[in-house]
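For reference, the structure is listed below as structure tokens.
A single protein chain has been omitted from the complex, and every remaining protein chain is retained in its original position.
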Amino acid sequence: MGLEVCKAVDAAPDLDLVALLDHDDTRASAVEAGARVLVDFTNPGVVMENLRWAIEQGINVVVGTSGFTTERLDEVRGWLAGRPEVGVVIAPNFGIGAVLMMQFAARAARYFDSVEIIEQHHPRKLDAPSGTAMHTARLVAEARRAAGCPPMPDATEEEFAGARGTDIEGVRVHAVRASGLIAHQEVLFGAAGETLTIRHDSLDRSSFMPGVLLAVREVVKRPGLTLGLDELLD
Amino acid sequence: MGLEVCKAVDAAPDLDLVALLDHDDTRASAVEAGARVLVDFTNPGVVMENLRWAIEQGINVVVGTSGFTTERLDEVRGWLAGRPEVGVVIAPNFGIGAVLMMQFAARAARYFDSVEIIEQHHPRKLDAPSGTAMHTARLVAEARRAAGCPPMPDATEEEFAGARGTDIEGVRVHAVRASGLIAHQEVLFGAAGETLTIRHDSLDRSSFMPGVLLAVREVVKRPGLTLGLDELLD
Amino acid sequence: MGLEVCKAVDAAPDLDLVALLDHDDTRASAVEAGARVLVDFTNPGVVMENLRWAIEQGINVVVGTSGFTTERLDEVRGWLAGRPEVGVVIAPNFGIGAVLMMQFAARAARYFDSVEIIEQHHPRKLDAPSGTAMHTARLVAEARRAAGCPPMPDATEEEFAGARGTDIEGVRVHAVRASGLIAHQEVLFGAAGETLTIRHDSLDRSSFMPGVLLAVREVVKRPGLTLGLDELLD
Partner (left out) sequence: MGLEVCKAVDAAPDLDLVALLDHDDTRASAVEAGARVLVDFTNPGVVMENLRWAIEQGINVVVGTSGFTTERLDEVRGWLAGRPEVGVVIAPNFGIGAVLMMQFAARAARYFDSVEIIEQHHPRKLDAPSGTAMHTARLVAEARRAAGCPPMPDATEEEFAGARGTDIEGVRVHAVRASGLIAHQEVLFGAAGETLTIRHDSLDRSSFMPGVLLAVREVVKRPGLTLGLDELLD
């Protein structure tokens, strides 16, 4: 992932790649190179120390590393309090398409009688449904509760076990696994006489680069902590 | 359904509607009118008597009524033995699109590593999965067994109950229910680097009329008993 | 349409149908019945007189009639200036699904390299592409211009005339016509490694009723003129 980011930054006409840090490189070289933004795709064991150091140096940070608990986020906020001009963006998902799919799903949720999620992945995947499907289902469920939507209509009386998928907070989720698939998700909304479908197809991790570049461009304008890409998308 | 058939026959340039029989009409009028084909969309309680009578009169019959057991079919074969020039077509489904979907699915089944079925219906439907989905799954499973296909790949270890659908003879089937849907089915085949999807969308029962007309045209050329539309399609 | 609206209002637990006006009914009966909202699905020849009268009577109005030019809208604004407590909602499209599709498309437009529109309709349709597809293309084109997006990539050198669809302000639009279709539209966005698809399927005009009811509920809270459903959706 780190190398992909370097290539993407290097290819962007408005950005300069000034340093590339691997496991055994010293961070100081980033300061010498005049880095304004540090992109961290490392691991939960080292990311906190990287963040502390970068904030201290006045370098903005974009983080794709996982493992951020509420405690860790509070710690980052503490460091930022001492350097109010520094910006940090931490995002669990840099796929703009996936983030938009979830935003749109949350927004559409209250206007339809029914909504179900069908996710489709390669057969080597260990969990079903996918994390993205679970997260989408929860966003949709929350939006419907907030709007006071009634339960969805469903007259099913005779069901072969599992046919109607799994129930995530009242939203049915179906997980398809097949060779030839990569990572796909469909959110289907229905009301009398119409359906609205939002579908995301992800083929490889090059799809995360536009989100990383967006965060790099925005982090310098947003002091403090920003969580997720949502806010950066207008 | 009967009325729809009458309209469809009437509108077909190569067919003549010579009689329309309701509950209290006498069948004799069909003979007087010179009927060559009788179309029966009645109910299991009267269809056998209709068939016996029509075969006796030398009238070919197309039957969309349900409830045909092996015993009933044998009885019909017995009547036809005495009138070898008469043809009878009995079909559970006159939707040409649905019949083709099932044929294609059965044919493709052996060439792919994976196959799953996603059916989508209006939320007033009582059973899940649909009869068509169950039937398709069994055809696919049978074709795979016949070709000696290995089990499908699936590394799922952690599953929220029902996420992976129901298992019909080794084929996963997912049933979606939402307002705005009518009757839809997708059969998804996957192998390394590719997927093949066969999808049928049925909006109303006018979709059965081409199948009924096909049967009317073919039954006069096919003495004896024909089961299902499959044979009539080429 | 008028009758459908009456049924929908009548079926809504929080709304009362107090009057139903046909061609030859007198509007005064609406006042006597205590109408708070008038829903107008008439024709361009009479809608202005209906609006003038209702505003004068202090009745809020929801309008689905077409033919509103800038001049007509200014005239309505003039009448409303004298009755600042009255609300009027005029919308060209009461399909919430279609309106959301267009909103989402406009919002996603700037984040992807490519976007194309495929609309699919029954073969009795006279124009191609559909008005909704044209409108969506223009919204998308406008959003991309505003964000400074470069032209979309397209290396096509050899094209059979028409294969690449029609060009609406730089957005390719494809119009499919086939029996069995009703009214469908897909907006396909693509960037490296991913696609995002927003699809709307409309089966009948019952799909407009939730939008009409939403407007009826909202118009009493929104004095002045509101154009389109967009603002009413959050």
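All chains are identified by letter, namely A, B and C, in their written order; residue positions are counted from 1 within each chain.
By our rule, a contact is a pair of C-beta atoms (placed from the backbone, for glycine too) under 8 Å apart; a residue touches a chain by one contact, two chains touch by 3 or more.
Values in this document were obtained by computation on a predicted structure and should not be read as measured data.
Asks: Return the single residue from C:Val115, C:Ala183, C:Ile198 or C:Ala215 that touches the missing chain.
Replies: Selected residue, touching the omitted chain: C:Val115.
Asks: Of the residues B:Trp53, B:Phe104 or B:Phe160, which one touches the chain left out of the display?
Replies: Checking the options B:Trp53, B:Phe104 or B:Phe160, the one contacting the hidden chain is B:Phe104.
Asks: Looking beyond the chains shown, say which of B:Val47, B:Ile117, B:Leu139 or B:Ile198 touches the absent one.
Replies: Selected residue, touching the omitted chain: B:Ile198.
Asks: In the full complex, which bits of chain C touch the chain not displayed? Write them out.
Replies: Touch set of chain C with respect to the missing chain: 112-116, 118, 120, 123-129, 152-168, 172-181, 188-195.
Asks: If the hidden chain were put back, which residues of chain B would touch it?
Replies: Contacting residues on chain B, toward the hidden partner: 95-98, 100-101, 104, 107-108, 111-112, 189, 191-210, 233-234.
Asks: Go through chain A and note every residue touching the omitted chain.
Replies: The missing chain touches chain A at positions 180, 182, 201, 203, 207.
Following the convention adopted for this analysis, only the chains that are shown with their structure count from here on.
Asks: Between chain A and chain B, what's the gap in Å when you average each chain's C-alpha atoms?
Replies: That gives a centre separation of 45 Å.
Asks: Taking the mean of the C-alpha atoms as each chain's centre, how many Å separate chain A from chain C?
Replies: About 32 Å separates the centre of chain A from that of chain C.
Asks: As a quick test, compute the distance in whole Å between the mean CA positions of chain B and chain C.
Replies: The answer is 40 Å.
Asks: Among the residues of chain C, which are close enough to touch at least two other chains?
Replies: Within chain C, residues 201, 203, 207 contact more than one other chain.
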